[in-house]
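Please read the structure below before turning to the comments.
Other chains of the complex are left out, but the ones given are in their true place.
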Amino acid sequence: MAYRVLFHVNEASSEKHQTAVRTVRNLLKEMPEAEVEIVVQGDALPMALAQESTLVTELRQLVDQGVRVAVCHNTMKARGVSADALIPGLEVVPSAVGELVRRQQEGMAYIKP
Amino acid sequence: MAYRVLFHVNEASSEKHQTAVRTVRNLLKEMPEAEVEIVVQGDALPMALAQESTLVTELRQLVDQGVRVAVCHNTMKARGVSADALIPGLEVVPSAVGELVRRQQEGMAYIKP
């Protein structure tokens, strides 16, 4: 069985962001074949910004390992952030909430780190 | 496919309550046919009270759009709140936790805003 999981990150705390990244790394050690997607929304947006994030290297490594990092366009619009401000390799989705609903109903598990 | 999703709100922070409402609104713009239920529990109870909530208008609008707002009776009992103190249009369920389990196992997605 293919394991598939969403990580929902929407808080400002950079400790929470580090926890999310560490948790995904742990998962990939245990389940290297898992399909993993991190959904970045709301106050967690700074995590995804090339100029602000303390996790640029870590997120790029996860992307290189096949993790999808999906950033909420509703959040970006509300905060005046354009796609070229994101860490390269991250993706933009129309809305985090739509992504979370759609992908869960396609069978992905949900974890709020 | 019909999208169906639960929003679980159990924290005191009114910022969290506003986030929940805004997120539901965003979802309905993207998926107007989605079946949406907000489950209010524990420290989030003030969000549902006619006299205290800062979100009376917003919640009534969501109810008018077909969103179900389900308030935990266990919480109400523990805090001495009766059904007539709730914002009109909200519903009472025996327990938030039972509702969250039952409805997920009926196929609804889960989001903790």
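Going in written order, the chains are labelled A and B, and every chain counts its residues from 1.
To be clear about the criterion, a residue touches a chain if its C-beta (ideal position, glycine included) is under 8 Å from a C-beta of that chain, and two chains touch if they have at least 3 such contacts.
All of these numbers come straight from a predicted model, not from anything done at the bench.
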Complete-assembly copy number [criterion: all chains share one sequence; 2 shown]: 3
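Assume only the chains that are shown with their structure count from here on.
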Cα superposition angle of subunit A on its copy subunit B, in degrees to the nearest 5: 120
Of subunit B, residues touching subunit A in the complex: 1, 3-5, 19, 23-24, 26-27, 30-31, 34, 107, 109-113
Contact footprint of subunit B on subunit A as seen in their complex: 8, 10, 42, 74, 94-95, 97-98, 100-102, 104-105, 110, 112
